[in-house]
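Let's look at chain A:
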Amino acid sequence: MRNLAAVLFIGGLGFFLFVLFFRLPLGAPPLVAGAAILEEGGETVGAANLVTAVLLAYRGMDTLGELSILFAAATAVGLVLGRRQLVVSDPEGGFILRAGSDLLFPLLLVVGLYVILHGHLTPGGGFQGGVILAAAFFVPVLARPRRGLDHGLLSFVEGLAGAAFIGIGLWALFARDAFLEPLLGKGVLGHLFSAGTLPLLSMAVGLKVGAELAGLMTSLMEAEGRES
Partner candidate 1 sequence: MNALDLLFLLSGATLLCALLFGRTRWAAPLLLLGYAAQFVALLQTNALFGEPISLSWSLVVLDQPMHWRYDALSWFFALITLGAGFLSTGYGSGVWMRDYERAGHSAGVLHTALAANVFSMVLLVGAEDFLSLFLGWELLNWATFFLMALRGGIAARAALRYLGYAFTGGMAILGAMALLYAQAGSLEFQPIRESLPQMSDGQLWVLLALLGSGFGIKMGLLPFHLWQAPAYAETPGPGSAFFSAVSARMGLYAMLVFFVGMVGLARLVQMEIPYTFLNGRDLLAWIAVFTIIFPTYTALQQQDARYLLAWHGIGQGGYMVLGVLVGTAEGSAGGLLHIFNHAITQVALLMAVFAVLYRTGTTDLNRLGGLVARMPLTFLTLLFGIISLAGLPPMAGFVSKLLVYRALLFEGMPLLFVGAIIGTLGTILSVYKLIHNIFLGQLRLEHESVQEAPLSMLIPMLSLSLLIFLAGYFPGPTLSWVAAVQAQLGLPVVNYHLGGVYDAHGGFNMIWIVSVLLAGFGIGALVFFGLGGPSKRVHQLDNYAGGHFLYAENRYQYSDHFYAGLMHLIGPWYRGSFQWLERALGSIVDFLAHFTNGFYGIAQPLLWSLAAVLGIAVWVF
Partner candidate 2 sequence: MHWTHLLLELILMPLMAFFIGMGMVLTLRKIGAKLQRRIGPPFFQPLYDILKLHAKETQSSHGLIHEIGIVMAIGGYVAAETLLPVPGMNGIAQQGGLITLAYMTMIPSLGLALGVGQCANPNGSIGISRALTAMLAYDVPFILVVFGTAYAAQSTNLVEIIAAQQSDGIASWGLVQNPLLALAGLLALQGMLGKQPFEIYVAPAEIATGPMVEMGGKFLGGLFIMQCFQLYTAGVLYTSLFLGGGENWLTFLVKIFAVVSIPMAIAYLFPRFRTEDLVRFFWKWPTFLALLGLAFVLH
């Protein structure tokens, strides 16, 4: 009965959605704010990757909010899962896992940092790189569950990275009277050291995301392993 109703509802909704959507200019949406950004983004922000420009400059507030959400999620997970003494029952991984993880760790670290630092130039950026960083730190934990990660350190890193993001914003606030306005020289479009404070912000984002995701995954894994 419930499924039947659901099917009917979904069908009805799907019908309306399809009918409505296909009246819209699909594939040729109006380009209002986007057009302006495409127009002047390169000059104003100095980032070749306009997505990153949007992310960190034009809509830096969203990114800050998003960082906060991730932070909130991590904090809440910490709250939910509690902070009791961990009893990880998972056995140590086999040789292949351990060796693989040892090999992967530096590789992932480098790739992650690269993606973060080149966020304003090429596809990628703080988030993407941060996720890779998180993976880099999480893989060894998978291999050696008992060792775990130092949550204190993680929280320290994530706190500081977040504070750095805001700090850069506040710096702009006091220097230019506008929160999160890109500072420093724009540099040459396409160069590594360009786009002002964007790489710094990217770095902060990357570190924060990395620390938080790593912390999240480790917490979940620890929770999984704990016997009560």
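Assorted remarks:
As a convention for this text, contacts are C-beta pairs under 8 Å (C-beta built on N, C-alpha and C of every residue); 3 or more make two chains touch, one makes a residue touch a chain; residues count from 1.
For anyone wondering why these and not others, all candidates are chains of the complex that A comes from, given by their letters.
From a predicted model like this one, the values you see are computed outputs, not experimental measurements.
Chain A shares a touch in this complex with candidate 1, selected from 1 or 2.
Across the interface of their complex, candidate 1 is touched by residues 2, 5-6, 9-10, 12-13, 16-17, 19-20 of chain A.
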